[in-house]
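This is the structure I have questions about; it appears just below.
A single protein chain has been omitted; all remaining protein chains appear in their positions.
In this document, chain identifiers A, B, C and D correspond to the written order of the chains, with residue numbering beginning at 1 in each.
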Amino acid sequence: MTATMTITAPKPANGSPQSSAQALRQNLARSLKKLLRNPLSVAGLLVILGLLLVAAFAPWVATHNPLAQDLANTLKAPSAEHWFGTDEYGRDIFSRLVYGSRVTLYIISLVTVIVGPVGLAVGVVSGYFGGWIDTVFMRITDIFVSFPGLVLALAFVAALGPGLDHAVIAIALTSWPPIARLARAETLSLRRADYIVAVQLQGASSLRILLRHVTPMCLSSVVVRLTMNMAGIILTAAGLGFLGLGAQPPVPEWGAMISAGRRYMLECWWLVAMPGMAIMMVSLAFNLFGDGMRDVLDPRSE
Amino acid sequence: MAMIEVEGLNLSFGEGAEATQVLHDVCFQVGDGEAFGLVGESGSGKTTVLRCLAGQYNHWRGRLSIHGEGLGRKLDHARCRKVQMVFQDPYGSLHPRHTVETALAEPLAIHGMDRRSERIDSILGKVGLPANFRYRYPHQLSGGQRQRVAIARALILEPRILLLDEPTSALDVSVQAEILNLLADLRVRDGLTYLLVTHDLGVVAHLCDRVAVMQQGRIVDLLETSAIVGSQPAHPYTRMLVEASRHYSRDMANPPVAA
Amino acid sequence: MTTLALPAFSSRRMGGLGRRLAIVAVTLLGLLAMTFFIGRVMPLDPVLSIVGSDADHSTYEQVYKQLGLDQPLYVQFGYYLRDLLHGDLGRSLMSGNPVTTDILRVFPATIELATLAILFGTCVGVPLGVFAATHKGRLGDQVVRVISLCGYSVPVFWFGMMGLIIFYAWLGWAGGAGRVDLAYDGLVQSRTGLLLIDSALAGEWEVFRNALKYITLPACILGLHSMAYIARMTRSFMLNQLNQEYIITARVKGLSEREVIWNHAFRNILVQLLTIVALAYGSLLEGAVLIETVFAWPGFGSYLTSSLLLGDMNAVMGCVLLIGIIFVTLNLVADALYQVFDPRTR
Amino acid sequence: MNTSHAPMLDVQDLRIAFRTGEGLVEAVRGVSFQLGREKLAIVGESGSGKSTVGRSLLRLHPRSALISATKMRFGELDLLACSEREMQTVRGRRMSMIMQDPKYSLNPVMRVGDQIAEAYLTHHRVPKKEALDKALAMLETVRIRDPQRVMRMYPHEVSGGMGQRIMIAMMLITDPEVVIADEPTSALDVSVRLQVLATLDDLVSQRGLGLIFISHDLNLVRHFCDRVLVMYAGRVVESIAACDLEQAQHPYTRGLLAALPSVDERRERLPVLQRDPAWLAA
Partner (left out) sequence: KTPSDQLIIGMSMNNLLSLDPAGATGNDVVEINANLYDSLVELDPVNTYKVMPALAESWAIADDKRSITFKLRRGVKFHSGNPLTAQDAAWSLQRVLKLNLALASVWKGYGFTAQNAETSIQAPDAQTLVIRLPEATDPKLVIYTLATSVSAVVLDSKKVMANEKDGDLGRTWLTTNEAGSGPFVFNEWRQKDVLMMTRFDGYWRGAPKLRRVLLRHMTESQTLRLMLERGDIDVANGMSVPDVEAMKKNPAIVVESVQRGNVYYVAMSVKDQKFADKRVRQAIRSLIDYDGINKTVMPNYGVFHQRPVALGLPATLPEPGYRLDVPAAKKLLAEAGFPNGFKTSIRVLSDPPFINIATSLQSTLALAGIDASVIPGTGNQVYGAMRDRSFEIIVGRGGGGAEPHPHSNLRSLVYNPDNRDEAKLTNFQGWRTSFISPEINALIEKAEVEADEKKQLAMYQDVQKLYDQQVGAIQPVSQMIDTVVLQKDIRNFRGHPAATTHWRDVYKQR
């Protein structure tokens, strides 16, 4: 081999990685660095991390038992004893918010775990194969999309009976079609790409192409979308809670807290303001974080 | 024996009234170890011929055979081992999320080949990439390096035929020279057969033994590259191609035909 | 939460009108079948809603039969479809009114609300989005980003209640719950059902002003979410266009930045924008549920919810069908917009 | 070819850097040249800063760019000191630019005629009708057949060669003094390329414009232009009359020339460019 090697591109900043793991690490580190450059995304990330910590250490963070009623101390304004005041049963709102973060995370993660894979699978398969498979899948998503979201959730909750898990299922049912469409659109733009054609010409099976080549490319935009969905999930759960169909008492779910507290809202602003702020902060954080992620992972969409 | 035989290849896209025929009775043969060039204007069907041979399209009519064996419609593993393709755009032909190693290991995994690490090492050496490039992502490589990876990916299955679709047109002159040298070396070393598509007659002249000129889905001229050198080809289109690749002069554009 | 995606229909190959309609029909049929099924598995008993919880068994049975609930499911569905083909949506199980009449009564109120909301969302969202795109990465962009993401993040019912307290109870700027002062109720003859238009047609400007006072607050709050959505999409569309070569061409011609943005870039996103607005509009119609509850707005959303909770599946099916048709139509319209306004697809 | 003595463009020690996430990237590092009524080519490998120089003359660089120069004059105008307002009167009117790919450089939702007329209307207070007539005449000048019809077409309906001619018509309709052409024909087929080049050639010589022709095709530039600037990594390594290119001094230029595969001369292997770090400092 006599051809001389010369590097024409600027040298990669981090030098040559020595293993796949390292390469992956470098890749992630680069993305993270890019993400951290945007102060808003950092703020979002911090709030999310805070939420995770609070949820993980809820018993230590909370000042009271979130379920303990203290009928002598109902509807007390925020004070040193009860930082965010108490509700109509004298329960400490701060502690309920702290434990509520667990509920919120539970809902978010469960919905995401259901919606992500389902949406991704449907979208990727129908986008890649096209033809009647695509037609059938897309008709089904059309049906779900044309179904009014909150109503579908309402109907399912009504069908299954109110409750946290049922709310989760209902929300999941309404939120997979957009993911599927996204993944499909992404796949459609990919399936004629040279690198997909290249593996096809190497004899790779469809399953292999879908799993190893197409899915990873859709993943980033799907992940971004899922992150931004999380805000929506929180709000839908809160909306269901507001209509009395979400989490059930005495579970300290934030939406249900607003729903219960709104009866006292005009006198006791803290009953709705505190969980309202919590919902807003967290969903804003997910939105900001998702937005930042999109800038990093998915520069095309901007 | 001819390595590649194309006889009466016809292909249309679309159905019914909207159908457009893209290839009309394309015929040519490429001998074993030969480098065959395919030139012509944009949209004349050069890439399409390659894709038919590679197995991406399977609704062609006519007869294609490789090494005497007629090609079926289905892409089977045996055919993949014989024919591989290198694409025009080195920026689009590598999976952006796969490292060089992953990209090279993929065909080995598909065909269940052993000694993967060794093979990857040796193929990287062959295309002139240092071994520590294994764990790089495409965006960490220059265009020329990417094209080397793409060539390595095609060669790792040890095919007899390499279909090259404008492998250097996205590259700088200096890098193009490196890749052309590499291709020339590989051919000599492994006895590969090339079918090279390009619109640059210089490249063809440098690398190929024979060249076919395509226009609107037909082969209009077929000649030895040695015949180009210093002479005036018979077909007017070929003549213009040759002229244009030599130099520019105001008169060549005459008669002024509107585009 | 309503997430929007670009219509799947807008694969811009003309599949022929017949094919299109067939697809629409299949979608709507699936929608109905699903609704019907949900309605049946739901442990909501319309009979109980009608006879009350203290009725005795013979009354219960009698109504049960009258509603045809003793028939097998597929027979019921078949009857429903048969009537549907004759343009009959059936009667509300509760009131016995034809569902069509009910919907025609409640729908204009929601249309009015949603239209104003989308106007608000568009008129605020588009300039914000353009501003953000032209100031990408700078302070203005970040401010718009936070504003619009807040629009996504605030629970709408919470906003509604806050708005009512501040603008109605404290400041007295807005009307309270409902569409118009009761004193004005029934003053103008209902022609379109849209109170603003009806009163304007009748020349009752007093009523018009009053109705406007009532509708502004809920419409703005409802429009907030779509404002956020439209602003974000405008920004992203604009950025896409601003990176295009033809923008540089326009600058090379010596156009001022304003002309470049509005005459060139914006013209190119117009069709996409209309699509987005159309879809946002569709989701507003259904997203009005919570706002209608808070503002006691006698609209479609609250009709649908309460019918659902009473188990009045005929009404629910009618509503779902309507929403389905609206969605499909909006999709088709969005498609048509591309066909008409984007020269590339002609 | 008439080369006037007072240069229209005079650029001294032009430096352009981009602020990026990884810090400042210097794209152009001290470029100087003068342009008279001539055809000046800028060649060099990809990323050497050719386009950046071209765009900076029209001040079309992104906000992230930092520009400095000891001198950057256009006629009597100091381009660096110009306000955005003043630049708008320069752009299109006195100096314009032909872009690489007509497919992307024309506004897809505007009719071709309107786009050309807009270029005229921006600088001349005339009725729309007159501008359209002007555009029609201009289309004839660039030898487009059936210009009436083409005026009403949308960019996606015209072929590449036609698009590039429309582009030329649009950029020359205001009679600018200087035209910058950034790889105007690299997206076109050989035969079409020849015709478009001929059109450009004719117009430039008829109107006595200064042309900056950015390209990486040495073979073409050698015959098409009067003078060649060879750029390497943001610097001009050599400035030479086109006809003297064979006698180029700089090893980079010589390397580029040698690396070109040629129809007439078959070589066993192509000499590969050996980069010398000293070039960066030169």
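Annotations for the structure displayed:
Simple rule for what comes next: a contact is a pair of C-beta atoms (placed from the backbone, for glycine too) under 8 Å apart; a residue touches a chain by one contact, two chains touch by 3 or more.
For clarity, every value in this text was computed on a predicted model and none was experimentally measured.
The chain not shown here is in contact, across the full complex, with A, C.
Between the chain not shown and the residues C:118, C:133 or C:161, the one that touches is C:161. Residue C:306 is the one among C:189, C:243 or C:306 that touches the chain not shown.
The chain not shown here is touched by just one of C:50, C:233 or C:330, and that residue is C:50.
In the full complex, the hidden chain is touched by chain A at residues 67, 69, 71, 74, 88-89, 161-163, 244-245, 248-250, 262-268. Summarising the interface, chain C meets the missing chain with residues 43-45, 48-60, 62-63, 94-97, 102, 105-106, 161, 164-165, 168-169, 172, 176-178, 181-183, 185-186, 293-296, 298, 302-303, 306, 309-311.
In this section, only the chains that are shown with their structure count from here on.
Between the interfaces C-D and A-B, more contacting C-beta pairs are found at A-B. Annotation: 54 Å between the Cα-based centres of chain B and chain C. The geometric centre of chain A is 46 Å away from that of chain B, both derived from CA atoms.
Among the residues of chain A, those in touch with two or more other chains are 2-4, 6, 8.
The residues of chain D lying in touch with chain C in their complex are 55, 58, 60, 84, 88-93, 96-97, 99-101, 104-110, 118-119, 122-123, 154, 156-157, 167, 170-171. Partner chain A is touched in their complex by these residues of chain C: 1-6, 8-9, 23, 26-28, 30-31, 34-35, 38-39, 41-44, 142, 145-146, 149-150, 152-158, 161, 165, 236, 239-240, 283, 286-287, 289-290, 293, 304-305, 308-309, 316, 319-320, 323-324, 327-328.
By the touch rule above, chain A contacts chain C in their complex via residues 39-40, 138-143, 145-151, 154-156, 158-159, 161, 175, 177-178, 181-182, 184-185, 229, 231-233, 235-236, 238-239, 242-243, 255, 258, 262, 265-266, 272, 276, 279-280, 283-284, 287-288, 291, 301-302.
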